[in-house]
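With one protein chain withheld, the remaining protein chains of the complex are depicted in position.
By written order: A, B and C. Residues from 1 in each chain.
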Amino acid sequence: MADPLLELTNVSTHFHSPAGRVRAVDGVSFSLKAGQTLGLVGESGSGKSVLARTIMGLLPSYAEIPEGSAISFDGHNLLTLDRKARRAISGPGIGMIFQDPMTSLNPVMKIGQQVYEGMRHHFGTSKRAGRERAIELLTEVGIPQPDVRVDQFPHQLSGGMRQRVAIAIALACEPKLLIADEPTTALDVTVQAGILDLLQREQRDRGMTMILITHDLGVVAGRCDNVAVMYAGGIVETGTTLSLFARTRMRYTQALLDSIPRLDRPPHERLQSIGGRPPNLIDPPAGCRFAPRCAHRNAHCDTDIPPITADEQDPSHRFACWNPRDPDAEASDKATGDAA
Amino acid sequence: MADPTTNRPLHPARPTLSRFRRMRPITGKSGQFGFAFWLPLGWLLLITFCAIFAPWIGIQDPDSLDFINLQSEPNDAHLLGTDHLGRDVLARVIYGARVSLVVGFCAPVVGMLLGLPIGMIAGYFGGRIDGLIVGSIDTFLAVPGLVLLLLFSLIFGGSLLVVTVSLGLLFIPIFARISRAATLSFNSSEFVLAARTIGAGDFNILVRELLPNVVLPVLAFGLVAVASAIVVEGALSFLGLSVPAPHPSWGGMIAGGREHLEESPHISIFPAIVMFLTVLSFNLVGDTLRSRFADVREAAI
Amino acid sequence: MRYVLKRVRRLVVVIFAVTLFTFLLVNVLPGDVAYDIAGQDASEEEVQAIRADLGLDRPVMIRYVEWLGDFVQGDWGRSFRTDESVAEAIWSRFPVSLELMLVAQVFALILAVPFGIFAAYRAGRTVDRTIATAGFMSLSVPSFMAAIILILVVSLNLGWLPTSEYEPLSAGLWANLRAFILPALAIALSEWVVLMRVLRADLIGVLQQDYISLARAKGLPVWHVILRHALKPASFSMITILGLQIGTLVGGSIIIESIFALPGVGRLLINAIYARDFIVVQGVVVFIAFAYVLVNFIVDLLYAVLDPRIRTERSDG
Partner (left out) sequence: MSDILLDVRDLVVEFPTRKGLVQAVSGVTFQLNRGETLALVGESGCGKSTTARAVMQLPRPTSGSIVLDGDDLVAAGKRDLRRLRRKFQMIFQNPIASLNPRKRISDVIEKPLKIAGELDAAKRRTAVMELLETVGLDPAVAMDKRPHEFSGGQCQRISIARALILEPDLLICDEPVSALDVSIQAQILNLLEDMKQRYDLTMLFISHDLAVVRNVADRVAVMYLGRFCEVGRSEELFDSPAHPYTRALLSAIPVPDPTVKPKPIEMIQGDLPSPISPPSGCRFRTRCPLATDRCTSEVPEMRGLPDGRAVACHHPLIGT
C-alpha cells in the first residue's frame, strides 16, 4: 500500500486571546492517500477552516501550534521546514481555494497575472508563456472568452466565474493536493453544482488529492471518498462516505444529519434540533465536547474523553463516542416498525 | 437587501478566522489601559489643576516685571527663568495653560454640537438635503482654515471668545463629515430597518437608534480635536492674533522668545515643552480610548 | 465624461461660493484700507476721496458683481497698496509655495511609506509600537514649534544649514533647495504621521484579506505579497489624505513661510491681511480654494488610474 500523501498527527492550533487560549483545533490526526478525496464537515467554529490554514501555513501571528503536532506531506514535515522550503511547497505541492470568490481575488490585479504569477515564481515561466497557459487554464475551468477575460479585473466577473478563476489559480502550479475551503458556500445552488462538478472532474483527470471543506453534508455525500466530521476542534467521526452515512455511529453526526430539512419529508414536520450551542473553546468540557448537547450521554461522557473506536464491520470507520449509535439495532427496529 | 446590480449573494459568507482576529486586537495592548494611558492622563490632570487654581498655588504674577532679572536662566527665584521683560516663565506658562485648555476644550464642543446634528441629518435623509450639506462642507473646506481665523480675529478682535467660537466653526464640517459617515454606515443596517417596521418615526430613529452608535466615534475624534485645537490656538497666538498681549499664551511666549533663541533658549523652550507634552497627552489618551471604543463596537457587531 | 462635467460644475459652484463668502467677510473688516492709505493725519474728506477713488463708497454687492466680472475675464484687480497686479503677485510667489509643498511631501512620503509598511507587517509588535510612539511625538510638535527647534538645533547649535535667504532656481539648484530643507522638514514632521497611520491601518486590513492568503498560498515570498499585492489596494486612503494635504499646502504655509522668510503665497496673504489690502486677500483666497478643489479633482482621476473597479465602472456607465 502506498504511503499517505498527507498525514496529520495530533495537530493542534491554539489562538491567544485576552480571554485565554482558544483551542480552535485540538489533537487532530488523519491521513490521506494520493488521489483520494476527503470531505471535512463541520459547523462554523468547529475548526475545519483553521485546520486548512494550519496545513497551508496561513495562520495569523497570534496562533500557536503546540509541540507534538506533525503534518507530513509528501515526505516533508510541514511544521519544521524553514520558510523558504515551506514556500516551495505552496503552489506546486498544495493549492488552496477559498470560500468567498468576492474577496479571494486581488481587485486591482488582472486575472491573467493572478493565474500565472505562481508559475512565474516557481517555474520561471515567461510572461508570454504564462499568459498563454492562463488562457488555457481559464478555458479548462469553463470561462467563456478566456482571451478577453485574461486581461480583465475580478469585479468584471460574476461570483461563479470568479470561483472558476480561483480554481484556475490553484491549478496553475499543478498541485498534488488541493484544499477547497467552502468553495461554494457563497454561491447560489445552480452555480454551486457547476463548481463542484468542475472540482470533481479536475481531481479525477489530474489524479489530484483533494480536501473539500464544507458545512453541508449534502455536498460531501455524493462527491467524496472519505468524510471526516469535526466538532469543537476535533474529528469526531471518520470513514468512507458510504459507511459514515449508512452506519453513522457518533451521536453528533447523527444529530446533524437529523436536523437537516429534507426534500423527501412532508411539510411542517418537526425537525430534530440540537439543543444549546457549541462549547466555548477556551474552556471546553472535560469529557466529550458534545456531551452537554447530547441526548444520549451517560456518566462517562461528562468526565472522560471518549477514545477513538473502530467500527466492527469496517475498521477504517472510526469514531469517538462513549455511547455510540447501533445502526444494526436501529435498522431492525425500523424494519419491525414498518412491518407492524 | 442584495443590490441586484452586483452578484453579491444573499446569504452572507461564513466568517473564517474573523472570530479569532477579534479576540486579540491587532494593535496589541491598545485595549488595556497601560502606562501610556495613565501617565499622560496624570499630566493632563496636573496641567488642568494648575490652570484652574493658578492664583492660589503660590506662583508669581505672570505680568509683573522683574527688571533686575531680565532673561535670567532658571534659578531658585524663577524656577523656569524669566523672559526678556523679566516676567516669570513658570507663571506665564501656567496662566497660558488657561487659554490653551479653554480653547482646546470649548472649540471642539462647539464644533460637535453643531456638526453632529448636521452630519446625521445629511446621512439619514440623503438626497437633496445631503447634497446641499455636503456641498457646503466642501466649500467651507476649500477656504484655508487659518485664513478664516485670521479674518475673524481681525474683524472681531482677538479675544478668547472669538478664538474659541471661530475655531469651533472650523470644526463643524469635520464633525459633520464624521457623523455623516457613521450615520451612513448604520443607516442601512437591519436594526434601523427593524425600527421602521415597528412604525418608529424619523426623529425616534435618529435619536434612539442612530445617535447612540454615532456618538462614540465622534467623541473619540473629539479628543484628537482637542489636541489640534490647542495646536491651532498656539499658531494663532504665535502670530499674535489670539488673546492680546500682554496676556500670556503658549504660542505667544514661543514667538516672544524667538529673538533670543541663541542666548536664552529657555524662554521659548519651556512653553514649547509644556505644550508638546499636553498635545501628546491628549493624542495618547484619545488614541487609547478610541481603540477601546473600536474594540467594543467590533465586538458588538 | 459625464463625470468630468459634473466635477467641473461643482468646481464652479465652490469657487462662486468661496468668492462671495470671502468678499463679504473681507468687506465687513472695520477701518478699511482708505484710512491706512490716507495716513493718520488725513481729514475725513481726504479719506472719502480715496474711497471714491478706489470705488469703495458703493454697495458691497455691486462691487462684488463687478469684481466677479473682471475676475472671470482674467483681471484679478490691483493691490490698493502697491498697485501690483494681484494675478501677477500670486503667480510670482506661487513657485516658492509649490516647491515648499513638493519638498515637504517628498520628505513626508519618504518617512511614511516604509514605516507604514513595516508597522503594518509587524502590527502589534514592538516595532509597530515604537513607530506609533515616535509618530505621536512627531505629531504633537506643532509646525511652528518644529520650525523653531530645527532652527535652534540644526542651524544655531550644529551649524549645518545656516538660516539662509531664499534664492531663485537660477542661483543654482543647491542654493535654491537648501533654503527649503528646514521649512519642508517642519511641515513634514506632522504630515508623515497622518499618512503613515492611514497606510498602516489600511494595509493591516488588506493583509487580512483572503486574496493575500491566496497570494501566500501560491508560495510567493512575503515582500512580494506585500509590495505587489497589498500595497496598491491599501494606498487609496493615503492618496486621499495626501491630496488634501497638497490642496491645503499649494497655497503655502502661512506660518512656515513667515518664520523662514520665504516669499510665497502664504506670506503674501498674511501681509495683505495685516495691511487690509482686501483685493489681494480676495485673490489669494480664491486661488487657494481653486487649487484645493483642483487637486482633489486630480486625486479622483488618479483613483481611476489606480483602481480598475472605478475605471471600468465609468467606462461601462
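In this section, contacts are C-beta pairs under 8 Å (C-beta built on N, C-alpha and C of every residue); 3 or more make two chains touch, one makes a residue touch a chain.
Remember, predicted model here, so these are calculated numbers, not experimental data.
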I'm checking contacts with the chain that's been left out. Which of A:L242, A:I282 or A:I305 qualifies? A:L242
Sole residue of A:G207, A:P261 or A:P315 that reaches the chain not shown, by the stated touch rule: A:P261
Which one touches the absent chain: A:A134, A:M161 or A:I211? A:M161
Where the complex has a chain not shown, which of B:A195, B:L219 or B:I273 is the residue touching it? B:A195
Just name the one of A:L59, A:L79 or A:L217 that touches the chain not displayed here. A:L217
Quick one: say which of A:G75, A:G124, A:G275 or A:P315 touches the chain that got left out. A:G275
Could you list which residues of subunit A touch the chain missing from the display? 43-44, 144, 158, 160-161, 188-194, 196-197, 215-219, 221-223, 241-242, 245-246, 255-257, 259-263, 265-275, 277
Can you list, in ascending order, the subunit B residues touching the missing chain? 1-5, 7-12, 189-191, 193-201, 204, 208-209, 212-213, 297, 299-301
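Throughout what follows, only the chains that are shown with their structure count from here on.
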When A-C and B-C are ranked by contacting C-beta pairs, first place goes to B-C
Provide the C-alpha centroid distance between subunit A and subunit C, rounded to the nearest whole angstrom. 54
Would you pick out the residues of subunit A that each touch at least 2 other chains? 53, 60, 62, 99-100, 103
Residues in subunit C with touches to at least two other chains are numbered 124-125, 208, 210
Where on subunit B does subunit C make contact in their complex? 16, 21, 24-28, 36, 135-136, 138-139, 141-144, 146-148, 150-151, 154-155, 227, 231, 234-235, 238-239, 251, 254-255, 258, 261-262, 265, 268-269, 272, 275-276, 279-280, 283-284, 287
Which residues of subunit C touch subunit B in their complex? 10, 13-14, 17-18, 21-22, 25-26, 28-30, 123-125, 128-129, 133, 136-137, 139-145, 148-149, 151-152, 156, 204, 208, 210, 248, 251, 254-255, 258, 269-270, 273, 276, 281, 285, 288-289, 292-293
Please output the residues of subunit A touching subunit C within their complex, sorted ascending. 53, 56-58, 60-62, 87-92, 94-96, 98-100, 103-109, 117-118, 121-122, 153, 155-156, 166, 169-170, 173
